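Here's the structure we're looking at; comments come further down.
A protein chain is absent from this complex, but the other protein chains hold their places.
So that you can tell them apart, the chains are marked A, B and C in the order they are listed, and the count of residues begins at 1 in each.
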């Protein structure tokens, strides 16, 4: 099986997810500035989700880049990841429209948590196929970032009903953690 | 004619189908957990359809992979398959919103049946072009899975008006049958 | 400039056009068969438009396949074609929802006419760049099909306000004319 088509399909799904999210920002029916400001929470929610999908695209790119051969389990683990990511527009829209209230915040956290777990599973399946000496395994190392993210999302889900603002702080914090350049994979690739 | 562009176009259409389906899950206008639970049937319907489109993408990938040369009939048989698959978001949304009632269930079964027949036709057209000794023909063998699926969908359509729950059981059963690894094509490819 | 990216972008746009058209088929809010039958005109309109976009994708594929080098004018002539094709979902939805009434039928005819003219222009620009001895010029020949389509669409637009059903007959007739295999380009390519 060819890894190019896995990349192309994943790129397609991620490109569509990132773009249809903007459809959740409903066009105000008047031309007032007040009506525009009302959609500010939805806009901020869109911005956060755009960054998250961007991070996943970036990491996914690096992960698949090291891949030698696509097997059935890799393909399904990849679809499993895309499934959770495909729910981000829904959760993001619900959270934005309802001004970051407890339940929408919790759902957003659950989707991020499930996507992180799905990413973790995909990584594990690839390393299992490619072997302990694979480039991916060396690059990932002990994967503290992936594990820390899962712990953070869990904390966000648990606190979301009581302190939804704290869960939001965690979402922003994790995004910044991933945005800061991670030289692990790049370093191993070029050595 | 180039098979890469057939793959790219099919990947694009399948990626969009799988992603726009999520737009059928309408965002609740309140932030209550009750309103979220109301969309559970739509979510489950989305999950089932996501798995079906994933299965088609996977099988389509294998089928086109063995292709040597794209002809006009292959292209139109492929578009015919994409046509029926493109109706899955509609049927899935109607079924989910109406809690798996008889007619939506019947329509969903008809769409799956037509897609399965279209897949069967595409397979036949490719084998006719590539010849009896082609890799695809050897890989497909007597194609019991494809034929069994068609029989199952027919059974689902026939029983949907009286026992819609039974039709749903069939949909889940067929999906599981395809999810279990099928080593036919992969085995022949690597021999 | 690279023709692969022109193909990829055009494939992307065509794949999205063909798929978002299905969003124009609004999900009925009840589970009755009567409500489903009400969307039959929209469905037939979708079917017709799906076939038209499929024909354009097929012909576009052949045309670009013979291309040696992408220039600025080719790129803009291609975007011009995509612009008119991108309006098909709108015209198709309006026509289906209003049961093939005069004005929607006329608009649909105008969009098809403009797309056909845009295709004609793109073809001309490519032949001008590639030269009279190019494969495309030989393959296209006197291009009776392209010219006949433009005449037919003109006839459909002119008659649409008085006899919208006649314009529909023309739309179906032109689609069938293109669906029947055209060996012109394929023959020259393989000689």
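Here are a few things to note about the model shown:
In this text, contacts are C-beta pairs under 8 Å (C-beta built on N, C-alpha and C of every residue); 3 or more make two chains touch, one makes a residue touch a chain.
The shown structure was predicted, so the numbers you read here are calculated from the model rather than taken from an experiment.
One of C:43, C:90 or C:120 touches the chain omitted from the figure, and that residue is C:90. From the set C:2, C:34 or C:133, the residue in touch with the chain omitted from the display is C:2, counting the whole complex. When the omitted chain is restored, the residue from C:51, C:67, C:107 or C:140 that touches it is C:107. As for the chain not pictured, it touches chain A at residues 7-8, 11-12, 14-16, 18-20, 22-23, 25, 27-33, 36, 47, 50, 54, 57-58, 61-62, 65, 179, 181, 186. Considering the complete assembly, chain C touches the hidden chain via residues 1-2, 5, 8-9, 12-13, 16-17, 20, 23-24, 72, 75-76, 79, 82-83, 86-87, 89-90, 93-94, 97-98, 101-104, 107.
Simple rule for what comes next: only the chains that are shown with their structure count from here on.
The angle needed to superpose chain B on chain C by their Cα atoms is 90 degrees, rounded to the nearest 5. Each chain gets a centre from the mean of its Cα atoms; for chain B and chain C, those two points are 26 Å apart.
Rounded to a whole number, the gap between the C-alpha centres of chain A and chain C is 37 angstrom. Those residues of chain C in touch with two or more other chains do not exist in this structure.
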